[in-house]
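Note that this complex is displayed minus one protein chain, with the remaining chains in position.
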Amino acid sequence: MTKNFAAEIGDTAKLLADDPIWLVLIKVVGIFAFLVVMTLFMINWERKVVARMQHRPGPNRVGPNGWLQSLADGLKLAFKEDIRPVLADKWVFFLAPVISCIPAFLAFSVIPLAGEVNMFGQQTALQLVDLPVGVLVVLACSSIGVYGIVLSGWASGSPYPLLGALRSAAQVISYEIAMGLSIVAVIMFTGSMSTGDIVGAQASTVLGFAPGWFGLLLFPSFAIYVVSMVGETNRAPFDLPEAESELVGGFHTEYSSLKFALFFLAEYVNMVTVSALATTLFLGGYHAPWSGDFLNTGWWGLLWFIIKTLAFLFLFIWLRGTLPRLRYDQFMKLGWKVLVPTSLVWIMAVAVIRTGAIQQLSTAQRLIALGVVVGLVLLVSFLLPDKKVQDTKGVPLAGSGFPVPPLDLAVPKSAPKRKVKVANIPKDTAAVTTGKEAE
Amino acid sequence: MNLLVAQAQQIEAPQIDYGAIAPLLVVLGAACMSVLLEALLPKHQRWAVQLVLTLGTLVGATGALIFYATSERPAQGVATLAGAIAVDSPSLFLWATLLVLAFGSVLLIADRSVEPGGAFVAQAAIRPGTIQDRAQATKTGMQTEVFPLTLFALGGMMTFVASNDLLTMFVALEVLSLPLYLMCGLARRRRLLSQEAAVKYFLLGAFASAFFLYGVALLYGYAGSVKLSAIATAAAGTDRSDTLLFAGFGLLVVGLLFKAAVGPFHSWTPDVYQGAPTPVTAFMAACTKVAAFGGILRVLTVAFENTQWEWRGVLYGVAVVSMVIGAVLGLTQTDVKRMIAYSSVAHAGFLLIGSIALTPEGTAPGVSATLFYLLAYGFTTIAAFGIVSLVRNSDGEATHLSQWAGLAKRSPIVAGVFTFLLLALAGIPLTSGFIGKFVVFSAAIEAGLAPLVVIALVASAVAAFFYLRVIVLMYFSEPAPDGPTVTVPGAFTTIAITLGAVVTLVLGLWPTFVLDWAGTGTFLS
Partner (left out) sequence: MSLPAVDVLSQFLAQQPEPVQRVVDTVTTGEAIAFWVLGPLALAGALGMLFARNAVHSALWLVVTMLSLGVLYMIQQAPFLGFVQIIVYTGAIMMLFLFVLMMVGRDSSDSVVEVIRGQRLAAALLGIGFAVLMVGSVGRALTSVQSKGLAEANTTNGGNVGNIGTKLFTDYLFAFELTSALLITAALGAMILAFVGRDGKPARKTQKELVEERFQEGKRVGSIPGPGVFATANSVATPALLPDGSVSEESLFEVIEATDSSTLSDDLAEVAGTGHQPDSHALKGSES
């Protein structure tokens, strides 16, 4: 079934324009509740999944199977003492968690949760607003949200948070570029930046059976988006701003009580938001994997949307359970030297393919274009320097060329020992005590 | 597969006259190529390859220019790229001037015989005064990024003089300025002074750009377009508020006058001329002046010709201030480079006279005169700075005037050439400077600016005094015992100085050819 989605463009916006204010308010409250509940759920889910990966039970005390653990933790946090360091900058210290929290919620307002539904007798779309620049709203919100992290680190007046904040600033700026570029290809295909239109454009199928999701059509963009969304939310393996082995707690080291809870909330809401955006941009949003069923209409969309978003959230947890944290320079190298150039080349390729498709080139012309591309790739690959040949001299190493101890466990005969002069320590003072107190 | 073809909204691409803008494209394309070479080539090969590429580009661009200028083309010029670039006779003249002057400057920049390794620092990122800095002082390498920067600056200048709307003009202004800011800070000797010059130039330049941009915004508010011709059309009507027009004009002109180092907007000039590496000073003094006045001429004659009676008085005053400042403050200088800087301020005043010489009938006799003056002044300045770079002691260039005492006894040739160039700057007959002043002043008289010409003549007389002072110092003073030596220049510097001096002489004797060429056409409106 090939549906002409062009007719749908702007439909969501028109549908939403008729919403009365009470409906808008209900949607606002609904989104807020959804995000808070998702946060509580995610914390618990994360702990349980990571526990399962590490062969331990995880939280299992509070509530049925421990599912109320994060609620209890949240309540406990709220009643803890609020501490402000002496050197902290009073106002900024207070503002930072608020700044990090508000944009996190705000960004969700452009995410379409389901298509056309009937709410209390009103035909509407399950989405708060559909702006013509919807995707930019999410980017703008994430770029403001990082102020919370950076300011919290600066305002704490302590070195570890400051280091965390510096890392975060560099990290978010670098990865936002890759994220923005990965979205460009989607926008080129849709011809619109509105999230409603982007989901609408993915309603059709490709080749008759496969879903026309951009995640399949534009797989490189999808991959880059997924990597950069992890970087953008400061999650493992990119959680350098709060690397606990290096920076204690990173930017939130000095925070406690409700302010700390706000940071926690912001982090998880951000995760939900970027996952939801990934669903919207690349996995067809609220559309079912097949088309033209009644399962693809109305409130059913919410189900598909949540399933897809949860899949991304599980990916976050999975990554955290399996991957070690990157070193900072490796992380920056990945962003600037891999993701950004790949994105740029890919956008060029997409532009060429689209131009070719639109201009109805002949087969010969297409083959020539293909030949030019292959030639360029070959040229570049010839110009690249060879990988350094491994130095095969040196001592033979057991195993796969990587230095490991000998497998036969024979102790090396001539292990050189340090020659150390041992001073003559008199026997009677060997145990150096402060004699009097021992009496 | 409807996803692949859906939603294709075709737009009409603007027409591009590639032949007309070929020189511009060659320069900008070569600049990009030059950056790539910088990234790919090993360090020891860069200087030679970059030099060949840069000089080749200049020659190629000049060739393309000559080819286009001599081929069949519309007499009044063409506006291409959706009207953003106007290629008319003044554009072509200014492009040719810029390319040839840049050729001379690049020769000075590339020279490595006067100072081992050239006038540029080996690694600008090393902080001045550190151990690493002392270690690199003995190295002969240089920051070869100067070449692409020069090409970018030149590309910006060429766009600036040909841009037909204020937005393109603004971007071009930035493209020409940014490389210059950088190049100012790359001197091999006296690095702190050089970096200070770069920062000063950058801060004040950014400030001036802001003025320019504010002016553009107000003019857009006035005319509803940034095109020069649209502003002229809007100003011809009477139903709009003139406040926006004149506020916008004022701010715009401040930005332009800053770049041209005119009058009260000159405060950066002495420090930057003194601190920058001398080849860069030569490039700035010659080419930036050409570009800035090219832009001023176009803006005044195309966009604001209708309203000349309102703004002429202001620029009249600015020209007077500029000449007075340049002439009087030039008298008190003790440093050769600062002295030439103040002389350039005075010359900017003379050039401004030519720029505002519009007649009530709508003709602009000052345009061709100013174009000629720019060409003449550019060559003289390049040669003068080339000579400044030759007089050296163990600390680098000896620019203090007391060190120049008795130079004629050490090196009569250098002193002779420098004397000739100073006379040209002063406007003595048989030099291009005289002809330049003559044509500008006669154009001003034609446009009814006789009082201004009188003031200009007085200012010239005052300015001549400090040029003559240097000549007297060189010929009639006893050389200091520990005075500087005059380095024997290598081929590059020799060619550059010879080129400048010869053009100065030839234009002084047979100016007709260039005068004719400068007067072939008017700005496209």
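Of note:
For clarity, chains are labelled A and B in written order, and residue numbers in each chain start from 1.
Throughout what follows, a contact is a pair of C-beta atoms (placed from the backbone, for glycine too) under 8 Å apart; a residue touches a chain by one contact, two chains touch by 3 or more.
If you're wondering where the values come from, they're calculated on a predicted model, not measured in any experiment.
Annotation: of A:D19, A:E46, A:D73 or A:E267, A:D19 touches the absent chain (contact as defined above). Interface note for the absent chain: among A:V98, A:V133, A:A210 or A:I307, the touching residue is A:V133.
From the options A:L40, A:A165, A:A261 or A:V274, the residue with contact to the unseen chain in the full assembly is A:A165. Residue-level contact of chain A with the missing chain is found at 13-14, 16-22, 24-25, 89, 92, 129-133, 136-137, 139-140, 142-144, 146-147, 150-151, 153-154, 157, 162, 165-166, 169-170, 172-173, 176, 191-193, 394-395, 397, 403, 412, 415-416, 418, 420-425, 429, 431-437.
The set of chain B residues touching the chain not shown comprises 9, 11-14, 28, 31-32, 35, 38, 43, 81-85, 123-126, 132, 143, 145, 148-149, 152, 155-156, 159, 165, 167-168, 170-172, 174-175, 178-179, 181-182, 185-186, 218, 221, 240-241, 243-244, 247.
Here, only the chains that are shown with their structure count from here on.
Here the CA centre of chain A is 51 Å from the CA centre of chain B.
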